[in-house]
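Left out: one protein chain. Kept in place: all the others.
Going in written order, the chains are labelled A, B and C, and every chain counts its residues from 1.
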Amino acid sequence: MSTQQTDRVAQALDSFRVELPSWGFSNTGTRFGKYLQPAAAATIEEKFSDAAQVHCVTGACPTLALHVLWDLPNGAADVPKMETLARRHGIEPGSINPNLFEEQVYKFGSFGNPDAEVRRHALQHTRDSVEIARRLNSRDVVLWFADGSNYPGTANIRQRKRWFEEHLRELHSAVGDAQRLLVEYKPFEPAFYHTDIADWGMALAFARAAGPRARVLVDTGHHYQSQNMEQIVAWLLSEDMLGGFHFNDRRYGDDDLTLGSIDP
Amino acid sequence: MSTQQTDRVAQALDSFRVELPSWGFSNTGTRFGKYLQPAAAATIEEKFSDAAQVHCVTGACPTLALHVLWDLPNGAADVPKMETLARRHGIEPGSINPNLFEEQVYKFGSFGNPDAEVRRHALQHTRDSVEIARRLNSRDVVLWFADGSNYPGTANIRQRKRWFEEHLRELHSAVGDAQRLLVEYKPFEPAFYHTDIADWGMALAFARAAGPRARVLVDTGHHYQSQNMEQIVAWLLSEDMLGGFHFNDRRYGDDDLTLGSIDP
Amino acid sequence: MSTQQTDRVAQALDSFRVELPSWGFSNTGTRFGKYLQPAAAATIEEKFSDAAQVHCVTGACPTLALHVLWDLPNGAADVPKMETLARRHGIEPGSINPNLFEEQVYKFGSFGNPDAEVRRHALQHTRDSVEIARRLNSRDVVLWFADGSNYPGTANIRQRKRWFEEHLRELHSAVGDAQRLLVEYKPFEPAFYHTDIADWGMALAFARAAGPRARVLVDTGHHYQSQNMEQIVAWLLSEDMLGGFHFNDRRYGDDDLTLGSIDP
Partner (left out) sequence: MSTQQTDRVAQALDSFRVELPSWGFSNTGTRFGKYLQPAAAATIEEKFSDAAQVHCVTGACPTLALHVLWDLPNGAADVPKMETLARRHGIEPGSINPNLFEEQVYKFGSFGNPDAEVRRHALQHTRDSVEIARRLNSRDVVLWFADGSNYPGTANIRQRKRWFEEHLRELHSAVGDAQRLLVEYKPFEPAFYHTDIADWGMALAFARAAGPRARVLVDTGHHYQSQNMEQIVAWLLSEDMLGGFHFNDRRYGDDDLTLGSIDP
């Protein structure tokens, strides 16, 4: 490599930023249970504090992704609290993440739910998330949908696709000029027969249906065995539709482990 | 097929029995949450009652697999209660299932834990399970181990293998003549780098190391993508080491759904 | 089901047609060799004759897919011969299949080859195929590309994507109103790092880039382990972009066995 090329790589690395997810500091586990860690963050204050510690060491993590349901349980009313914490810890609020799977009404889906009432409820929650993002000056609202079905023949895949298109379009109309919607895909889990946004092709179609400020989010853990992720990224770049990454590991499924960390 | 062959198939089906797992009647879910069902069983009484209902309809499910931690929280002291429920509902106690993953001490394993104290604790729990099985006239104690590690280089696989051999042998010495130990295998989850009993070959080696009353249990959900399960069953039959089955579905991972049921 | 629904299913089955591939009657095998069968078809005459036999038994296979290189080695000059055989055996020529991998020039690809000369050569062969199809009154030209690379960093994926778009567009301009281009996808083999048209999303984008008479062809053997094919078909139907199917089995890779047949 020439000095010029080396400089370019060094500059790219200098401006490289990795956003920390607030939920990454909590105790987590599998459906079989959680092994608790004494130092795990229990409150949003502790998550900001932990993020500040990581940024202090790395210099590359100035923002914290927030989860609406877990970090702002009172919705927009919690915005001032986030602003206070952000100032106190020198960490900016990052992407805003609605939750469309934890409430019991989402049993058969959110934007794809056969019940119009539930779809409206889900839409309202994502609109609230867009509003929270706007007030926090966060650019990105990240949409991960757990929607899907567990057995063949129990869901109308094409009808659900239409509902997704409609609701994404409607949500997009609330998105400001400086904002973006990121549409994430995942082949399986928690749904085990079909997932409404299963791969990059579906996420791309939905992002386009949503509108010009929607992009695709690539989670490195959300692929089939042996799938060529680099090629997907190359295609999204080529189509100017790459919105960002979630860096998770993947060996067997969506293993969702911290990349490269050490266990005991 | 000749009439003789048809008769043989019919007779085989007449004597075919499927044991129901008590935990199959409860609310379950994924790491993302549980969608609750009003009719889900909440107590061991309700599980016996539900099992009786299934047996009433099928005529093929006369026994109920019990989970020591969840169904007999007081251990052997709960045996009389099980006997009462069994009589009341006309359902016999089936296999006894210890739990070696729910307590915090099992974070780094049970029989494979580097801490001798934890290994002894796990051994005691499995010995208690054998004793419960003896008192309930249950033939089988089913051993599923969640033991494993999440990152390369964090566990000594060969040392753990020795610990497993030792503890299985010791446990086997407590097993009565009419009893059996069933050793289950699973390639991954909850551990995401290595699982100490990952496949049928490891389960077979451990069952042999345990002693003459140990066999291998095949869970139809615990295999790699595309693996030929029928061949594994043929091999275990040929080696006279097939102990039984858990019937779970599998599409992506260990999806653990009721086979063939309907969702909404 | 109501009688009306039953009737509808019966009518759908009455009009259901499966095209036979001429190459399916030949000896085939794996990279490890071919086991020869005395009754395998050796000439195009025998392939037409075998197809007629299948149609005679099934009543559902009136057409024969032709492979340009193997069945019309002289290109359009062989059209009259095909017509004669079609008349003689009562079997119509079906889809026309160019070959873009057998010549040595295709080592680094056809439409994606870095060498413009090779790309032109490939384009000419597909234009010839369109012309053959036109003269045989065949509606469909099926494009399967073996293009790809075997190691990371050896191919410019985005540049190759542009070449594909250009050449598909140019080819489409030669396609008649009653004709269609079908774009097939396949995740791997013969390329083992990246395949230029790896999944349905890429095939869809290329079919759209080609023009209004291009559609996606789904080969049931060309998917990742556990991928939900029915959902892909539902999406392509919903987008009005489903062109047809190749029915191949798949257990491990693209096993390419006759579906459901018996071996010895």
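Definition applied: a residue touches a chain if its C-beta (ideal position, glycine included) is under 8 Å from a C-beta of that chain, and two chains touch if they have at least 3 such contacts.
Just so it is clear, the structure is predicted and the values come from calculations on it, not from any experiment.
Contact with the undisplayed chain is limited, among B:P21, B:G109, B:P187 or B:G221, to B:P187.
Contact between subunit A and the absent chain runs through residues 225-226, 251-252. Interface with the hidden chain, as seen from subunit C, comprises residues 28-33, 35-36, 101-102, 104, 106-108, 114, 146, 149-151, 154-155, 187-190, 192-193, 225, 249, 251-253, 255, 257, 260-264. Panel shows subunit B; residues 152, 157-158, 161-162, 187-188, 193-194, 198-202, 204-205, 224-228, 230-231, 234-235, 237-239 of it touch the chain omitted from the view.
FYI, only the chains that are shown with their structure count from here on.
The chain with its Cα centroid farthest from the Cα centroid of subunit B is C. Taking each chain's centre as the mean of its C-alpha atoms, subunit A lies 36 Å from subunit B. Inter-chain centre distance (subunit A to subunit C, centres taken as mean C-alpha positions): 38 Å. With centres defined as mean CA coordinates, subunit C is found 47 Å away from subunit B. Shown for subunit B are the residues in touch with two or more other chains, namely 225, 251-252.
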